[in-house]
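Shown here: the complex without one of its protein chains, the others still in place.
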Amino acid sequence: MNNYWLKRLLSSLLVIAVVLSLNFFLFRLMPGDPTSSLLDPRFSPEAKHELLKSYGLDKPLSQQFFIYVKQMLTFKFGISFMSQRPVWQELAERLPNTLLLLFPALLLSAVLGILLGVAAAKGRGGLVEKTVLLSGAISFSFPSFFVQLVLLLLLAHAFPIFPLRGSLSVPPPVGFWNLVTDKIWHMTLPVASLVLLGFGSWALYVRNLMVKALGEDFILLARAKGIRESRILWRHAFRTALPPIVTIFFLSLPGVISGAVITETVFSLHGIGKFLLDAVLGHDYPAAGAAFYLMSLVTVACNLLADVVYTFVDPRISFRRLR
Amino acid sequence: MSFWRLDTLFLTFLVLLTFIVSPMLGPANETVAPPFCKPLWLDPASGRPLSLNAKDNILSFTWESKPPKAFSVKGTVSFEEVPKDAALLLVSPKKTYKLMDLAGLKNLDVDIDSRDVPLKLHLGLNPFVEVSSVIFSEKGTYSLYVRSDVKAHVNLNINIYTGKWGIFGTDQRGRDVFRLFVQGIKISLLVGIFATLIASTIGMGLGLIAGYLGGLTDSSIMRTVDVLLAIPTLPILVVISGVWGRGLWQIVLVLSIFSWMGTARVVRSLTLSLREAPYVEGLRALGAPAGYILVRHFIPEALPLLLAQTVLGVPGAILAEAGLSFLGLSDPLMPSWGRMLHEAQVFGAFTGGAWWLIFPPGLGIASLCLAFISIGRRFEEMADPRLKEMTGR
Partner (left out) sequence: MLLAVSLLLPAQGKAAPLDKLRLPNIDELYFLIIKDNDAQLLALQGGQIDLLGDIARFSDIKSLSDDERVNLYLAEGYHAFYLGLNLRKSPWDRTELRQSLWEIVNRKQIVRDVFGGYALPLFSFLPPASPYTLSASAADFDIKAAKERLKQKGWRWSKKGVLICPGEADPLPKMKLLTPTAQVAPTTAEIAERICESMRSLGIPIETEPMDFSMMVARLDRRDFDAYVMAWELSRDPDSLYAFYHSSMDVPGGYNISGIRKPDLDEALESLKYASNEAEARVAAEKVQRLLYKYIPQVPIYSRYHIAALRREWKGAVASLYMTPDNTYSLLSLKHDSKRTFYWCLSEEPRNLNPLSAASAYEWQVLSIIYESLLAVDPFTLKDIPWLAKSWRLDTVTKGGKEKTRITFHIREDVKWQDGSPFSASDVKATIEFLKKFAIPRYFDLVKDVERVEATGNTITVTFSGKSYWYLHQIGGLPILPARVLSSLKDWRNLPEGHIIGTGPFSFSAYKPGEYVKLDKNELYWRKNIP
C-alpha cells in the first residue's frame, strides 16, 4: 500500500517537472517579446533594449532557465513585466476573487445537480425525470457568455436589481457585515450564471449513476428486507454512486479556473483567469509562468486528493482497510 | 426503436439546410448591404429603399414613410463655364438644405453621404445627429437640384437607405447574417464531429494499449495523460494559435489533443476489467496474438460505450469552439456561430439591442448541442439498457 503511494508521489513530481520545463519553452516559442506591444515611434531601439535589460531578457537562454527553475521551486516569482510589481502580489490580489467565484459556483452546481439527479432516479418514468433530463441538457448546451450577457442585460440593466460590474461597491461600505452583504450582492449574478450552466452535467451524470446503482441486485435484496425507500436511496444507492462523484468533483476543480476567464471578462471581476490570459498574450513571462505553475500544482494535488478520498469513500476498499 | 425522432429530424434538417440551401444563397463573406442593417420584417413602417437618377436639373420624389436611416448623393456635375454661384440643394416640404457648394470648378465629382461628419457641420448640425431624420422628417414631396448661374449637366444618383436587409439583417461588414448563420451550421458540425472523432480514436487506441499491455507502456501513457491534464487548456490554446495560426483544422486538432484523456481513462479501465475475463485467458492460452484479441473482442465490447461517449462529446467540442471564438482566438474568416456571437458582442449588439444578431447563433448552438445529447443518450441506453428513460413505472 505504501509502495503504491510512493510511486504515485514520484510520478506526480515527474509530471510537475515536465510541465515546468514545457511552460518555459512554450512561452518563448511564441514570436515576439515583451516590448512587442510597446509600439511607439518615440521608443527608440536603444530604449527598447534598456527595457529588455531591465527584464533580464538579455541573458542567455540557459541562464534564464536556471533562474526560472529556482524561482518556481522557491516560490519567489519575481517581478511582472507588465506591472513592475511582484508577481506574488498580483496573484494574491486576484486569487481570493476567483476562489470566491468558483468555489461557491462549483459547490452549488454539484449539490443542485446531485439533488436533481437523485430525484430523477427516484421518480423514474415520471414528470420529474423528464424535467430534470431536459433542464440538465439545456443547462449544458448554452454557451456561457451568452447566458451571462443576457442575465446581465436583464437583471442589471433592464431591471437594475444587481450591480453591473466588479466585486465591491464604490466606495466600499463600512462595517464587516455590510461588506459581506455587498460582496454577496455583487457575486450573485456571476455565481448564479455559473450554477445555471453547471448543474446540468452533474444532474445527468448523477442520474445515470443512481439508475445503475438502483438496478443492482443488492437494492432488490434491501427492498425485500423491507428497508425504507429513502434509506435505500441514500444509504445504499447513493453511497455506491459516491466514489465516482467525489472523483469527478476533485478532477473538475482545475479545469474550472480556465473557464473563469469568460466570466471575469463579462462581469469585470478582478480574478486570475483574465490575468493569465493577458499575461500570455503580453509575453509577461514571470506572471504567466507563475500562474501556470500554480495551476499545475493544483491539478496534480487534486488528482492525488481524488485518489486518497476515493479510498476512504469506496465501501469495498474501506471495509478492506477496517479488516 | 424509431429512428425518426425529433433530434434526428432536426439534425437532418440542419444538414439539408447547410448543404443544399447554402450554395443557393451565395458566398457568406460577400458584402451585400450597408453594415448593421435590421431584418426586413422588423418595423414594417419604415418604408422602402429608393434609388433614383437625376439627369435633368431637378429630380422630384415623394417620401411617405418614417425618416430613412441614411441617404447618399453620388455622381458628377459639369458646367459649361466656371460658375460664380452654384450649389446642390435638397428641398424638403419645410426647408431647403444646401448640401454642397459647387462654385469655382467646371467639373465636379459629388460624393455625399448623410453619415459624413463634415456634412453635418456644414449644415450647422450637431455631429451626433442623424442627418436623414432631420431632413426627411416630413412626409411629402422632395426635390434634388442644382442651382447655378450657368447651364449644368447633371448625372447624379440619390440613394435612400432604410437600413433593412434580409432575414437576419447584416453584420458590421455588411454581410448577410442569414448566410453566415447557415454557413455556421457546417462549421459547428465539422468542428464538433471531427474533433470528437479524432479525440475518441486517439483515446480508444491509447486506452486499449495501456490497459492491455500494462507495465511501462501503461505508466508512460498515464503520465502523459496527467501532464496534459495539468496544463491549463485555455492559455495553451492561446500560445498554440499564436504559433500555428488560426484555422478550422488547427482548432479541430487543438481540441482533440486536449480531450482524448477522458476516453483513454475509461477505455483503459474497461480493458483492464475485460483482460481478466476468462474467455480472454482462454484465447491467450490458445496462442491468439494481442492485436487479434484487441480488434476482434475488445473493440466490439467497448464500441457501444465509445459511440455514446463520442456523440456526447460533440456538444463539448462545439461549446469549446464557441468559447474560443468568443475570446477572439478563432479564424476570423470562418463564420462559426461562436465567431458570430463574438463579433456581435464586440460591436455592441447586446447593449444596442440587436437581438437578431444574438439569438440565432446562440439558440443554434444550444439546439445543436441538445440534439447531440439526445442522440448520445440513446446510444448510452443501447450500451446499458438500465438507463432507458421509462415511460411508466
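Remarks
To keep things simple, chains are lettered A and B as they appear, and every chain counts its residues starting from 1.
The rule we apply is simple: a contact is a pair of C-beta atoms (placed from the backbone, for glycine too) under 8 Å apart; a residue touches a chain by one contact, two chains touch by 3 or more.
Fair warning: this is a prediction, and the values are worked out from it, not measured in the lab.
Residue in contact with the omitted chain (choice from B:26, B:140 or B:348): B:348.
Listed by residue number, the positions of subunit A touching the unshown chain are 30-33, 36-51, 54, 79-80, 82-85, 90, 93-94, 97, 149, 152, 156-157, 160, 164-168, 170-172, 265-271, 274, 281-283. Residues of subunit B in contact with the chain left out of this view: 34-36, 109, 111, 113, 115-118, 121-122, 126-130, 172-174, 241-242, 245-246, 327-329, 331-332, 342-343, 345-352, 354.
The rule is simple: only the chains that are shown with their structure count from here on.
Taking each chain's centre as the mean of its C-alpha atoms, subunit A lies 29 Å from subunit B.
Interface of subunit B with subunit A (complex): residues 219, 223, 226-227, 229-236, 238-239, 242-243, 315, 319, 322-323, 326-327, 338, 341, 345, 350-351, 358, 362, 365-370, 373-374, 377, 380, 384, 386-387, 389-393.
By the touch rule above, subunit A contacts subunit B in their complex via residues 11-12, 14-16, 18-19, 22-23, 26-27, 29-31, 124-126, 129-130, 133, 137-138, 140-146, 149, 153, 157, 204, 208, 211-212, 215, 254-255, 257-258, 261-262, 265, 273, 276-277, 280-281, 288, 291-292, 295-296, 299-300, 303.
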